[in-house]
Structures are given as C-alpha cells and as structure tokens.
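Structure below; questions to follow.
Missing here: one protein chain of the complex. Every other protein chain is in place.
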Amino acid sequence: MSVAVFVRRVLAALLVMFLVSLLTFFLGRMVPGDPAEILAGDGASAETIAGIRSSLGLDRPILVQYGDWLYGATHGDLGVSLFSGQPVADSISTAAPPTLSVSLLALVIAVAVGVSAGAVAGLNQGRWLDRVISGLSGVGIAIPGFWLAMVLISILTISNPWLPATGYEPLSAGIGPWLSHIIIPALALGLAAAAELARHTRGCVADVLDRPYIVAARARGASGFWLVRKHVLRNAAIPVVTVVGLQFGRLLGGVVVVEAVCGVPGLGTLATSAVLESDYPMIQAYVLLCAVVIVLVNLLTDVAYAVINPKLRAA
Amino acid sequence: MTEISPSSTPTPGPAGTASAGALTPASQRPPSVTRQVLRRPASLVAGGFLLLLVVLAVAAPWLAPYDPNAQHLADKLAGPSGAHPLGTDEFGRDVLSRMIYACRVSMSAPFISVGVACVIGVPLGLWAAFRGGAVDAVTGRIADTLLSLPGFVCALAIVAVLGPSLVNAMVAVGLAYSPGLFRIVRGATLSVVEEEFVDSARSVGASTPRILGVHVLPNIAAPLTVQVSLLMGLSLILEAGMSFLGLGVRAPTASWGTMLRSAYENQWEAPMAVLPAGVAMVLTVLAFNTMGDAIRDALGARGRR
Partner (left out) sequence: MSTPTMLARPAHRAEATPLLSVQGLTIDLEAGTTQRGLVEDLSFDLAEGTSLALIGESGCGKTLTSRAVLGLLPRHLKVSGGSVMFEGRDLVRASEQELRQVRGASIGMVFQEPMSCLDPTMTIGDQIGESRRLHLGENRRTARKAAQALLDRVGIPHADRRVRSYPHELSGGMQQRAMIAAAIACSPKLLIADEPTTALDVTIQAEILDLLRELREDLRLAVLLVTHDLGVVADFCDEVVVMYAGHAAERSTVERVIGSPAHPYTRALHASTPSGASARTYLEVIEGRVPAAGSFPAGCRFEPRCPHATAACLQPQPEVELPGGHRTRCGRVAAGELTLGEEA
C-alpha cells in the first residue's frame, strides 16, 4: 500500500488506542470501592487514608489523573495493584508469556487446521469430504473452548495420564515440558476457532471457484494442483486473512476462561481475580493491553492484505 | 451496433433451489420465510429443541423430579442410576433436576443480552445511517473503539463496574455486542437509504418515522434476524463462561455455567460429570445457529431488492 494510506491507517489506529485508553481509565474509575481505603487496610486512621490518597494522586483533578496515568502507561508504569500492592506492570509481564504462548499456539492450530480443512471442503463441494468437514465445523462452532478444554483434560489427563493436567512451564524449562503444558489449552482454543475459520475459508474458496477467471484459466489448460496453487489459493487468501485477524481477537477473549480451566497463570487469571477484587488498576491495564494488541493485529492484517492483493499495492 | 430486439432472457438457473415455483406458473413469488424455514428438517428439529427448552424452563417445578438444591448427601457424585438418571453432583443434588432448572437461567440469559444489544444497537444504527455526517462519524468511532476489545474482555470490564450477578453479566454481554449490532444495522440501513424508493418516499412528504417503519425496517429485518440468532448462541457461551468464573450466576443457583464449574472442581473424582451441561450448551447453540442459517438461506432465496 502506498505510504500515505499506511500513515493514515496508523493514525487511525492511534486514535482508537487513545479513545480506548480514555474509556478504560474512566471505566476503571467507575469500579466501586475507594482505593485508598482498600490499600490502607482495615482499621486505618483517616489521616493514613488521606495520605495514601494523595500519594496515589487521587486528590488531583480527574483529567490530570488521566494524563498521569497515560503518561505512566506509555512508560511502563501502570500503577500499583490494590490487591497485592505490587506494580501492575510486573504482574503483567510475568503473566504475559503463558497467555501469549497459549494464544499464539492456538492461532497456529486454528489456521493450520481451519484453513486447510476449509480449503479442502471448498475444493470438493458437494462430495462426502465436504459434507463431513462442513458438518464438523458446524458443530465445532457451537462448542465453547473452555468446555472442550475440560473434556480434553478428562480424556487426556484424568482417564489416561498422558499429559499434565494444569500449570505452565516456561520455554526456558525445555520445549517438551513447555509444550506438554500448553497443548491442551491451545488445542481447545484453537480447534474451537478452527471451526469458524473452516466455515469461512470454505465459503471463500467456493466463491473463487465460481469466478469467471477460473473458467478462463481452465480453458488454458490449468487444472488440479496448478489451478489451486496459482489461482484459487491466492485469491481466496485475501478474504481469509481478514478473518484470521478477527479470530485472534476472539481468542484473546476465550483464553481467559481456558486459563482458568487449565490452571495457566496468565493474563486471564490475573484479570479474573482483578474483577473479583475490584482491583481497578489491574483491570485498566489489562483492558488497555488487550485493546493495544488487537489494534496492532488489525494493522498487521491490513498490511498483509495489501501485500497479497495487487489492487492495493499500487503506489 | 446492430442489436436483436429485446425479449425476456431466461438463463438456466442453478439446480436444486428449493422453490415451489415449478408447480405454480402463475405465481413467481417464493414462499414466505417462515414456510421455507419450516420446510427444512434441520430447522424443524432445531426449533423443536428450542421449544422444548422453553417448556422445560417454564414448567421446571412440575417436570423436575427433585428440588434442584436438595442435597442427598448419601449419594454424592454418583453416576447415572435409576433414582438419578444423570447422577448427582458433589453436594448430592440431582443433576437432571438441576439441568431442567438451569434452562430457566440459560434460556433467559441470551434474551437479556440480545435485548440489551438490540435496544442500544438498533436505534443508534438507524440514527447514524439516517443522519450521516458528524453523528455517523462520532458513533462510528465509538463503535470501532469498543470493537477493538474482545467481547469477553468487554463484558469482564463492565461486570467489574457493575458487580457480579446474572443480570449484570448479561447486561455486560449485551453492551459488549451492541457495537457489532450497531454496525450491521447501520450498514443495512445505509444500503436501503441509498435506494431510490426512499428518496421518492421523502419527495412525497413521508416523515422520517414513517420511512423508518414502512421502508427501512422490513428491509433490515433480514440481516438483523440472522445476526440476532448468532448472538443468542454466543451470549449463551459467554454467560456460561462468566458464571464459570464466578462473575455471573452465583452458586447455588443452577445454570449450565455453574454446573460446569462444580463438575470442573470435582473432575478427578468424576471426569464424566463435565458432559451433561456441556452437551446441553452445545446442542442449544447449534439449534440457534441452525435457525439462523435457515432464516439466512430463506431470505437469500427471495433475492435482493
């Protein structure tokens, strides 16, 4: 895409991130509970509370507080957890790798399984292969990821102890342990998302197959693998790429419950306890982080889309 | 360029379109949406299933064999048996009865969420499409901002503010889905508004509410209905997730989410206990999706304006 268009996209993304930060900040402030009281603990005196309040900057005008928070956020300071007293940024950086590992592996599984199954279905429309895949993906869309995780645990862990049931091992502990811990949550999330991707890919491939340029290519002698590789996949990839970006967003939502089921100490677990404890700095940080990640992913998708589609590549 | 005189141009149509047209040459109109939907066996089954769930929900006190909260402590975590066809949970409560009562929560939850989403999304979508200009730009930006968050995360954040309870969770889910619905209603309305018949309606002095009611709404009913049926299934899953985490329905109320939670907590002792509530959920979402597909196909077969 041309530089001008790219710059415009980036600016739009920044605008959205700014709006999200506004939204997140004020949302956080709407969470009930006085943070100063909570931090001070039971039985603290009024002066202690007031002291904490001013040290947190809660006595300053709200817009100034927003500015402070935003400034802090862009510099890695996301406040202090009301629950643990620890800096939020620290908790997040500890919790991020497990969530990222699970989410990214889930995305890989979703794309690998979903897109290929969908492509196969689309190329074999009406035949039994298509019926089976379409049927499976129709059911798969109705399956919640976290329930699938529970079922997988029952089968793969409890009934037959092939995999560890819960917990997380970082990559530094070795690929084997790392993988054996994240494979169940990633499979659960990934397969659930794969169903949606398969459906969409099938539609895109079927749509491309009906296009006149495919008939024209066949009239030149193209068929089989050549036709699929050179004409079908490239054109079907365009709409599929956009959906992959969207799916990642939904994965980030689904991972929260899956983490709870699989005992993965990630961002989702952090967020859940934050909500239960009204720990608003944590909630703010978590929501902001999600939004930033998704906006970036969308931007990446736009770029990828422009790369694949020659119509958008012109300077 | 010499042209042959125009005449009607029938082109061979795709085979297998479900159409009664072949039998009634006089009538060209395809059968009504309801009839088309009811004609499919899949949607009959799905619709019947949903109806069954509603009946179970309404008539729970008469249909459930036990009180859902009654504890039969001698029979904790028992497998299926004559007295308890689906077994018991860790408190000895009959799973079947809890499942039946759970229909109340799990069937009303999607309605609340979708209701909230519609109440916010539909009027705003119509308004933005009609007014255009600054209104459209501002609402569009807000919707984009909200859409940059996953639905579940949105719902989490809202529950953090409102406090955990079933209604709050459902309102949260509804709010989370309203930007998506807004977008769809706005898009559908725009494509209708651009059609000439709205201009001609306006030119003869039709007022905006009348245009909305007579011209716009019937035309956006199509994508709206499809989206609503999809959202029903999605809300169900979200509600279950929230209740599972303890952010929605609270124990001891029976909902599929809380039942999954108790099954999860006792997974080592009774690994198969995760099945009943999960299967029920999957079937319900499947039913909603099937209805949505059938409606979409029926509306598609009628062609566009």
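Going in written order, the chains are labelled A and B, and every chain counts its residues from 1.
As a working rule, contacts are C-beta pairs under 8 Å (C-beta built on N, C-alpha and C of every residue); 3 or more make two chains touch, one makes a residue touch a chain.
Since this is a predicted model, take the numbers as computed values, not measurements.
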Fill in: Among A:S55, A:S93 or A:S223, residue touching the chain not depicted
A:S223
Response to the item:
Out of A:V7, A:V64, A:L171 or A:V215, only one touches the absent chain, namely A:V215
Worksheet entry | Hidden-chain contact residue, picked from the options A:S21, A:N235, A:T269 or A:N298 | A:N235
Discussion item. I need the residue numbers on chain A that touch the omitted chain, in ascending order.
Written reply: 126, 211-213, 215-223, 226, 230-231, 234-235, 238, 308-311, 314
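In this text, only the chains that are shown with their structure count from here on.
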Item to complete: Determine the centre-to-centre distance between chain A and chain B, using the mean Cα coordinates as centres, and give it in whole Å.
Response: 23
Worksheet item: Quick one: in the complex, what on chain A touches chain B?
Response: 15-16, 19-20, 23-24, 27, 30-32, 138-139, 141-144, 146-147, 150-151, 153-154, 158-159, 249-254, 256-257, 260-261, 271-272, 274-276, 278, 280, 283, 286-287, 290-291, 294-295, 298
Discussion item. Using the touch definition from the top, list the residues of chain B that touch chain A in their complex.
Written reply: 141-142, 144-146, 148-153, 156-161, 163-164, 233, 237, 240-241, 244-247, 260, 263-264, 267-268, 271-272, 274-275, 278, 281-283, 285-286, 289
